[in-house]
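What follows is a single structure, written as structure tokens, with notes after it.
One protein chain is absent from this view; the other protein chains keep their places.
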Amino acid sequence: MSVPKAVFSGRPATFAASSAVGGSAPAKTAGPPPAGGPAGGGPRRRRRRLLQSLEGWGFVGPALVIVLGLSIFPAVWAFFLSLQKWDGFSDPKFLGAGNYREMLADGELGGAVLHTVVYTVLFVPSSVLLGLFLAVALNRRIRFIGLYRTAIFVPFVASAAATGILTTYLFSPQFGLFNNILRVLNMPQQGWLEDPGQAMIVITIMSLWGQAAFTTVIYLAALQDVPGDLLEAARIDGASSWQTFWRVVFPQLAPVTVFVAIWQTIQAIQLFDLVYTTTRGGPLNATETIVYFLWQAAFKNLQFGYGSAVAYGLFGATLLITIGVVLYSRRTKMEAF
Amino acid sequence: MFSTPGTRSRRTRGILATAAATAALLALSACGSSSGVETLDESADVTITMWTGQEDSAQKYLEALADEFEQEHPNVKIDLSPGASSTEDLLQKLSAGFAGNNYPDISYAFGSWAGQLEASNRTLDITDQVADPAVKWDEFSPAARDTARPSGNKTIGFPAVVDNISLLYNKKLFDAAGVAYPTDEWTWDDFRAAAKQVSDPGQNIYGYAYSVSGSEETTWQFWPKFWQNGGEILNGDQTEATFNSKAGVDALAMLQGMAIDDKSVYLDQTDTKFGQLFASDRIGMITSGPWQLYDLGVAGTEYGVTQLPGTDGDHKTVSGADIWALFDHKDANKAHWAFEFTNWLTQAEQDEQWNVAYGNLPLRASEIDSPAFQEQAAKLPGLTVMAANAVNAEIARPTLPGYVGLSEAVGQAISEVLQGKGEPDAALDAAVEKANKALAED
Partner (left out) sequence: MSAPRALPVSTPAAGSDGSVPAPTAKPGRGRKRRLPFSAAHLLLLPVSLLFVLPFVQMFLTSVTPEAEINRFPPAFIPSHITFAGFEKLFAESDILRWTGNTVLVSAVAIISNIVLCSLAGYGFARLKFAGRDIGFLAILATIMIPTQLLMIPTYIMFSKLGLIDTLGAAMVPWLASTFGIFLMRQFFLSLPAELEEAAMIDGATRWQVFFRIIMPLAKPAIATLAIFTLLGSWNDLVWPLIAINNADAFTLQLGLSNFQGTRRTEWSLLMAGNVVATLPLILFFLFAQKQFIATMTFSGLKG
């Protein structure tokens, strides 16, 4: 457990290329102002430290109790569940690692892993690129820019339920708008959510619709930090705007990109709501993701133990991926955390 | 590693934290055990919680009846709620409720769950009470009675809704294709030929529709043809699945032929859409039940109803008998009033104001001649055919706890075969293997 600690909280989280406001701050946050003196010391020092600790916990304690009480505590509980066979109806039976062994041999779970990977591969790069693209497009002072921004950001407020209903509605093969347009244009009708080959793509499109605001805003913010003189210099060197962007601006955005990619990956790996409100895993399990699988195991088949075991497997995988990406980005000096 | 204070304070904190957590846990477990009343006091105030599993408009009828009951018995409060956003989700809510010791006194339950509910040991046993002639238990159909008594040992509740599936056909599409309407003499060959003739893929028109969601909707639609072929779902002592017999393979092969070769079947990924498509003249025939009629009326669809096609004159259908399951809270008053209310609710007089008023089939045979039902039948053409079709519901689906797992295995096999991802014999063999595992576990 020492690795992630260093990774996440070893230093204040700011980019190397932080804004003018943020840039100077981290160095000053290291400690309470008038510390000093070597460690150790007499009872008075110890007392002061105790007071400091009390004060610190006074600030963070309430939120910490709630967040951890509603996650770590049930998560530990769920770990014990994952060692049992229990359907809520009858008495639990202890299995040890039995559920975990069963996981390895479960073909349907293998399918769910595959679908999750497919979705992640579809969603993460496209959401990063879309965010970047929209941010660059929106980052200018032209007429109606406020309207454009609002239009692109507003889907962010739509609930998963509303998004799901709209997806089924817009992509209905019989009555949906998109097939209707295709029909008018005399183009072949598509199965969309009812076609195992297209369903995941439709879900990706609607996720992008709802989530584009997130990556866009973050990139928009990061674009403000690109130093003007860099751009000026590039311009004087005669670079085209395309070149300027990829050679000068984009490298400045690298840390944001790492952050956004990790964040979106964690979101993508946990895809559930939109599947739940649209396809329920179908057609032919084509959209059954890991979290949907574990939901179904726990709440439809009432295998609470097995569902918890799968969730733990997912948690472990997410942790490994995150650590991997962070270590890699550190080595390549694109510090995101 | 960190500039933290000495180890002592850290250890002290650790101990404090552990103590606090333990105390919290103890407090949690302490307030969970509530003990109920042991001796019955009919005049004591009591609240009965009931999960109906009904959607908004159906709920209204039940609420009105509950109000009436409360007026007759002022000390009883009936706390009605749907329980879950769809009937299907009720099972999950019940299991979470059992886990958290927070479950209703009465809950709607699909017949297929009855075995699992009984196995939970949380149900009441009302066998002695329903023997009272005043309950008129024998007026319920045999299939419905069996569902409420899953293992044959305990009666865990009352029948709540009964229905069966019949053949509905869209007259407009049959006329357009120049095909004669289905009759009650039809065989499955007639059915298949008509479906093919009515289909017009270019126009998005299909002869028949089948749910491939893999749920119980997929599975139960399969049983009538299977039974007509002489198939048995389980072996004699109910320990092993036997639906991969020739009867099963033939039944599935016919559907496969229609879906893959004839392309005359609309494969519905949900359990609901084919009904809407039928209503809007996109599908020639569906096999469905009374719940469909109301929508057809709203949409103004021209339709007809007849019994299912037959095999050698055998027109068996499948019936769904859902139940009001009664749960034990170790409280004599609650048990008494849960029984009394459900008994009252399922008597003919009340059932006419609920099942009949809503457009379901009447629960008791005695209601068919009632003015209330006749009035509904006039509003919902075909309802009388469906009510009469009940005689074809000769066989009940198994009610043992493993049926849920069996149904899922069958549903998946059907769904794969109809979508071209498998062959009937291999798919059913695989499903039997899974089903046997589910049967062995419970």
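As written, the chain order gives the labels A and B, with residue 1 at the start of each chain.
Rule of thumb we're sticking to: a contact is a pair of C-beta atoms (placed from the backbone, for glycine too) under 8 Å apart; a residue touches a chain by one contact, two chains touch by 3 or more.
Please read these numbers as outputs of a predicted model, since none were measured by experiment.
Across the whole complex, the hidden chain's contacts among the shown chains comprise A, B.
Shown as candidates are B:Asp271, B:Glu302, B:Glu340 or B:Glu394; the residue that touches the absent chain is B:Asp271. Among A:Leu83, A:Ala222, A:Ala261 or A:Ala286, the one in contact with the hidden chain is A:Ala222. One of A:Ala105, A:Ile142 or A:Leu185 touches the chain omitted from the figure, and that residue is A:Ile142.
Of the residues in subunit A, those that touch the hidden partner chain are 4-5, 8-9, 12-15, 18-19, 21-22, 24-26, 28-33, 49, 52-60, 62-64, 66-68, 70-75, 77-78, 81, 88, 134, 137-163, 165-166, 169-170, 174-177, 180, 183, 209, 212, 217-218, 220-226, 228, 231-232, 235, 241, 244, 249, 255-256, 259, 266, 270, 272-273, 276-277, 291, 294-295, 298-299, 304, 307-308, 311-312, 314-315, 318-319, 322, 336-337. Not every partner is drawn; the one left out touches subunit B at residues 2-5, 9-10, 13, 28-29, 31-32, 51, 55-57, 79-89, 92-93, 96-97, 99-102, 104, 204, 271-272, 275-277, 279-282, 291-292, 294-295, 298-300.
Following the convention adopted for this analysis, only the chains that are shown with their structure count from here on.
Separation between the centroids of subunit A and subunit B, computed from CA atoms only, is 39 Å. Remark: subunit B residues 3, 5-6, 9, 21, 91-92, 95-96, 98-99, 116-117, 119-122, 204, 212-214, 267, 269, 277, 282, 404-405, 408, 415-416, 419, 421 touch subunit A in the complex.
The touching residues of subunit A, when paired with subunit B in their complex, are 39, 46, 49-50, 53, 73, 86-90, 173-174, 189, 193-194, 196, 279-280, 282-284, 299-302, 304.
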